[in-house]
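Working notes, structure below.
Missing here is one protein chain; the remaining ones are kept as they sit in the complex.
The block that comes next holds chain A.
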Amino acid sequence: MNICVLIKRTFDTEEKIILTDGIIQEEGAEFIINPYDEYAIEEAIQIRDEQGGEVTAVMAGNEDGEKELRTALAMGADKAVLINLEEDVEDGDQWTTAKVLSTYLEGKNYDLILAGNVAIDGGSGQVGPRVAELLGIPYVTAITKLEIDGRKVKIERDVEGDVEVIEASLPLLVTAQQGLNEPRYPSLPGIMKAKRKPLEQLELDDLDLEEDDVEPKTKVLEIFLPPKKEAGKILKGELEDQAKELVSLLRSEANII
């Protein structure tokens, strides 16, 4: 079983987002593997351990991403590929990432490609499906269970809290939803071994891509923080009066009714 996991490096979930002149400040921030991608890595490792084969972790990013790829190797992935866009791509979007990743994956004959359902930063959830489209293979998003029997795949996916059961066949791309598994901690021997595992570094040139090929198809107009949460209001008085006041506030102040 030839498995590939697509990984993104994102802000730590506890990191505070600071905007300066409409740009998110990355200086001094802690970065992690996108948590949904961790489910994808864990699933890939489990499948490999059961069925044999190899797990490759792939990232389109910059050289700082090496740390997250090494973490994937420490968890148990066999090799990693870092496609470094730093020099060539100034602005990218989901199209850019999907184009880069699919060009790399083209002709590599992976049986299964796993990605996170969404990234916790951009949150578009588009890169996985786009890669599958570009490769011309089927995809299933937000999966919570995966069973592979030969070339046949049985999947459970999360549909707004309900479960949808799907049958598919390899080759296939799936995106991992919370609940798929419990990602392991990279063990100490794993961390030490990760140093010696292969990590290939590529640039656009190596994929025969030009900057124009990956030019973003969208444009960011503005980035802003959500409005500050206003202090809550506690109503006082008789229960009946409170209910009346609540209804009137919902009408006049909150504009909900």
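Rule of thumb we're sticking to: a contact is a pair of C-beta atoms (placed from the backbone, for glycine too) under 8 Å apart; a residue touches a chain by one contact, two chains touch by 3 or more; residues count from 1.
Basically, contacts and distances are computed from a predicted model.
Peer 1: Which protein name, taken from UniProt, belongs to the chain you can't see among "Sarcosine oxidase subunit delta", "Acyl-CoA dehydrogenase", "Na(+)/H(+) antiporter subunit C" or "NADH-quinone oxidoreductase subunit J"?
Peer 2: Its record in UniProt gives the absent chain the protein name "Acyl-CoA dehydrogenase".
Peer 1: Just one of A:195, A:233 or A:251 touches the chain that is missing; which is it?
Peer 2: If we include the chain that is not displayed, A:195 is the one touching it.
Peer 1: Can you tell me which of A:10, A:34, A:71 or A:103 touches the chain that was removed from the display?
Peer 2: Candidates A:10, A:34, A:71 or A:103; residue touching the omitted chain: A:71.
Peer 1: Tell me which stretches of chain A touch the chain missing from the display.
Peer 2: 32, 66-67, 70-71, 74, 185-192, 194-195
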